[in-house]
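Our next item is subunit A:
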Amino acid sequence: MDERPKSHRLDAPRNVARLVYALAVACALLLVVDVFSPKHPHLPYEGWEGFFAFAGFFAYLGIVASAKLWRKLVMRPPDYYGDDDDG
Partner candidate 1 sequence: MSGLPPGMILVLGALALPLVRGRLRQLLVVALPVASYAHMLALPADLSVGAELFGYALEPVRVDRLSLVWGHVFHIVAILTAIYALRVKGATEHVAGLTYAGSAIAAAFAGDLITLFVFWELTAVTSVFLIWARPGARSRRAGLRYLVIQVASGVLLLAGSVLTYLERGSLAFDHLGLSGPGSVLIFLAFGIKAAFPLLHNWLQDAYPEATVAGTVFLSAFTTKLAIYALARAFPGTAILIPIGALMTLFPIVYAVIENDLRRVLAYSLNNQLGFMVVGIGIGTELSLNGTAAHAFAHIIYKALLFMAMGAVLHRTGTIKASALGGLYKSMPLTAACCIVGSLSISGFPLFSGFVSKSMILSAGAEAHMLVLSLALLVASAGVVDHSGIKIPFFAFFAHDSGRRVEEAPWNMLLAMGAAAAICIGLGVYPQPLYDLLPYPVSYVPYTTAHVVTSLELLLFAALAFAFLYRSGRYPAEIESVNLDFDWTYRRLAPRAVAAARRRLAALHAAAARRLDAARRRLLRSLERTYGPSGLLGEPWPTGTTALWAAVLLAAYLILSYL
Partner candidate 2 sequence: MSEHLPILQVVVPLLAGPLCLLLRHRLLVRGLATAVPLACLTIAGLLLHRVQQVGAISYHIGGWAPPLGIEYRIDLANAYVMVIVSAIAAVVMPFLPGHMGSAMVRRREHLFYAIFLLALAGLLGISATGDMFNAFVFLEIASLASYSLVALGRHRRALVAAYSYLIIGTIGGTFFLLGIGLMYQMTGTLNMVDLAHRLPEPMSPGTPGSRTVLVAFAFLAVGLSIKLAVFPLHQWLPRAYAHAPSAVSAFLAATSTKVSYYLLVRVVFSLFGAAYVFDALKLDRLLLPLSIVAMFAGSTAAIFQTDLKRLLAYSSVAQIGYMTLGVSLASVTGLTGGLVHLFNHALMKGGLFLAAACYGMRLRSSRIADLAGAGRLMPWTTAAFVTGGLALIGVPGTAGFVSKWYLVLAALEQGRWLVAVLVVASSLLAVAYVWRVVEVAYFADRDAGAHPIKEVPPLLLVPTWILIGATVYFGLRTELTAGVAEAAAGVLWESLR
């Protein structure tokens, strides 16, 4: 057993922020690649530049938003079904 907690790299907020920035940079690079990559669309949107980036971002936001709304409707206390008793 360790006497003092080991320090980990992700404990530092700075390192976490760096990760996020890296992600943003990667996203930007992808958009650039997208413009130059060949496309063989079966569906119309497959030919639009950056559509998947847009879709990924906003679909995600949409999902989370609707989940928050849905939660207002369906959330109940954890013992709602009252089956935690051991009997």
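As a convention for this text, a contact is a pair of C-beta atoms (placed from the backbone, for glycine too) under 8 Å apart; a residue touches a chain by one contact, two chains touch by 3 or more; residues count from 1.
A quick word on the picks: all candidates are chains of the complex that A comes from, given by their letters.
Quick caveat, the model's predicted, so the values are computed rather than measured.
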item	value
Direct contact with subunit A in this complex, candidates 1 or 2	1
Complex contact set, residues of subunit A against candidate 1	2, 5-6, 8, 10-11, 20, 23-24, 26-27, 30-31, 33-34, 37-40, 42-46, 50, 52-64, 66-68, 70-71, 73-81, 83-87
